[in-house]
Each structure stands twice: as C-alpha cells, then as structure tokens.
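Quick notes on the structure that follows.
Note that one protein chain is taken out, while the other chains of the complex remain in position.
Up next is subunit A:
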C-alpha cells in the first residue's frame, strides 16, 4: 500500500511508523491504515498505577494513538504529589488518582476512552486482567509487581514440547523510577524473563537492627524508625500503624523529633519521616517522563509489530552524567512462575499416594518425600507433624478429584531430589494433564467441579 493514498491524519507522525514497510519490523507486521484502525479499535491497554509514572503513561499512550485505556490505582491524591503528577490540581486533593487522571487525559486528547478503577489490584478477578492486550506497569512496589506478574504468567500455557503457546502470552511493559534512576523492561512471559526470574535485581530494603533503634540511634532515620516500630506499639497497644493516615504519620514525626533532640541528632522532618516509613525515594518528574516515553514506545511496538522491541531491560541513570544501558537478561528455565514445569500425564484414577511414588521414579525429577500444593491448597505435607496429620487422608484419594476434576493444571511439589549421588531439596512446578477425559462432555465437567 502506498502512503500517498492516505488521508491527511491527526496521527501523521504515527503513520510514518504504521503505514510503511520496514527492515526491522516483526514478521507479523502488516503496514496500512487497517493496522492503524485495528490498533485503535481492538487493542486494550491496562495501566497499573496512576502516580508519577502512571500520569505520564496515560498521556503518552493516549498520544500514541491508543483509544482503549484503563487505569487501576487504589490511592487518593495528596498535596505532595502535585509537583510531578501533572494531571492533578490542588482542588483534586483527596480524590482517587485513577479517576482524576482518566478524566484529565480524556479532556485533552479527543477520542480516547479511559476507564478508571479505584481499587486494589487484588480486588479484580483474573478475567479482568485477561481482557487486556498489554499490561503496562507504573508501580513503586515489589509486592504489586510480583502480583501482576503472577497474574499475567498464570494465563501462559505451554505445548507438549514445552514451547509457550503464542495466544496465551500476556505481554507486560514495566517501568520504575527512583530519583534520578529508572528502568523500562519488556516481559513476554515464556519468552523473556519474568519479574520473578530476576527478582534479585531489586536490592533488599535496608533494615536497622531493633536494638540500635532502641539504644544507640545515630541518624535521623534511626529516630524515625524507633518511633514507628517501637514507640508506636508501646503507646498504641494492639492498634496497627497506618502509613496512609496523616494523624499516625504526624504522631510518628513528633515522637521522632523528641527522640532526635534527646540524642542530639539533627534533620528529622515530616517528609523524611514519610520517606523512611513508606520507603519512598524522592521522585524526579523528568525521570518519570523518560521512563514513561520508553514504556509507551515499547507498548506501541508490541501492539503493532512496527519495530523490534527492547530486549529486554533498559536502565537509565542520570545521577552522574547520563548513562543508558540495555541488558538482555535470560529466563530462569526452572522459574516457578513463568517456566513450563515438568509435564506429567496421569490417569484420572491415580491416587495422591501413587502420584507421590511416581515422582520418585520420574527421570526428570527423582523426587522423594514430596509435599504437594495446588492453587493454594496443600494436598499433602510431609512436615510438620500437625500438617502431615491434617493432609494424610488425601493420600488415598484420586489426584483428579483433589484438583477439582480439571482436565489439566499446575501443581507444585517440594521434596528431596537425588541426582549424581547428591541429594538436595527442591521446589518444582509440574504440569499435570489427565488422560482419557477427552470424551468427557462439558456438562460432566461442570457437574463434577
């Protein structure tokens, strides 16, 4: 198709990417107005987080031509957000971030529809997440990333040769910033490393010894953590500290100031108190803008195939000079979250005991003393005695029944594996497929489940 036939368009610059063939395009790339229209009509993108990065992402994705966006965030707007979360105004303080961000971007970019979700990410069903073409993450916590990663990877299925099935891959684009540093990465579950494959990239949070806080504080954070971790419990026995309650934060700040005065320590401020207690590092608006731009571009590339995607982890460091690097991390082939696991075919009559015995002989496992868990249900536990007793009666039941009569699913086992005369404990993912239930009708399945 020649671009000379194309109508002048608001997306003129985007058209240069979408309407012309190229050398670096994906094999599936089909340039043309149809592609542009399909992107607008069919691609649905979820932005997780409506904070500093989330505001940027919504704006960038809307301006990149995506029309169907949704955003999820459980926070309300605070005064301290206004310096960088540019979609918010003073009069918005106290309102849900997701709702205000969606409204502001829709006001400015015509034709875009943004559905806000003011709730926790855990409140949504799996189906909610499965409905999106791509999930873009603008988060500041490891917990939330780990959760969304587990959700996206739960849609992934492998064929019998352990190759990921394309139609089950849920792409994620993850951005993150800390002060002058940031990262952008593309996660194609089953193809590129997932969040859990490389969790070691995130340094553990520094934790001060409690006795240092109690006895020999030397820095302002020591005084703040004393008030937060020790003094709070002493005074409010039984009442949990809520970091999002300004009264609680003020109390901790006041106590930290007293503590600092007593030990002659300078520098306890309210914002430092917030920073230490909530583990916040000052956010820089331009870092958010840079990382968001990279994420939005990768999202466009994944959706359209108009160019090769980032492979697969970009780090940006603006602390001293400016340094950008792309690293191609590799998958952990045994990753419990995104890995294929070991495929095991079973008859529906096999009992849990028989299954556990089989693992001992399995050439890929040689796993003895197996404990088995399925979707949060502990089917059998070797230890401690209290759990062994509670799960022992399952041993004589068919695994098929214990797994809710599903045709196939993932179970996890832990036990001792012996290979080359060395024994070590291990945790493995297994893909259990039940044989001879192809003939079973959906009605039978529903009745059994």
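In the analysis below, a residue touches a chain if its C-beta (ideal position, glycine included) is under 8 Å from a C-beta of that chain, and two chains touch if they have at least 3 such contacts; residues count from 1.
The rule we apply is simple: contacts and distances are computed from a predicted model.
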What protein name does the UniProt record of the undisplayed chain give, "Ubiquitin-related modifier 1", "Mediator complex subunit 27", "Distal membrane-arm assembly complex protein 2" or "UBC core domain-containing protein"?
"UBC core domain-containing protein"
Among A:29, A:270, A:329 or A:366, which residue is in contact with the omitted chain in the full complex?
A:29
Who touches the missing chain here, A:63, A:93, A:106 or A:142?
A:142
Which one touches the absent chain: A:151, A:276, A:342 or A:365?
A:151
Checked against the full complex, the residue among A:113, A:378 or A:419 that touches the missing chain is A:378
Among A:33, A:133, A:219 or A:368, choose the residue that contacts the chain missing from this document, as touch is defined above.
A:133
Who touches the missing chain here, A:215, A:247 or A:421?
A:215
Touch rule applied to subunit A and the missing chain gives residues 26-29, 38, 42-43, 126-127, 130, 133-134, 142-143, 146-147, 150-151, 154-155, 157, 166-169, 171, 188, 196, 199, 202, 204-211, 214-215, 229-230, 233-234, 237, 262, 301-303, 305, 309, 336-337, 371, 373, 375-378, 381-384, 386-387, 390-391, 404-407, 409, 412, 414-415, 425, 427, 442, 445-446, 449
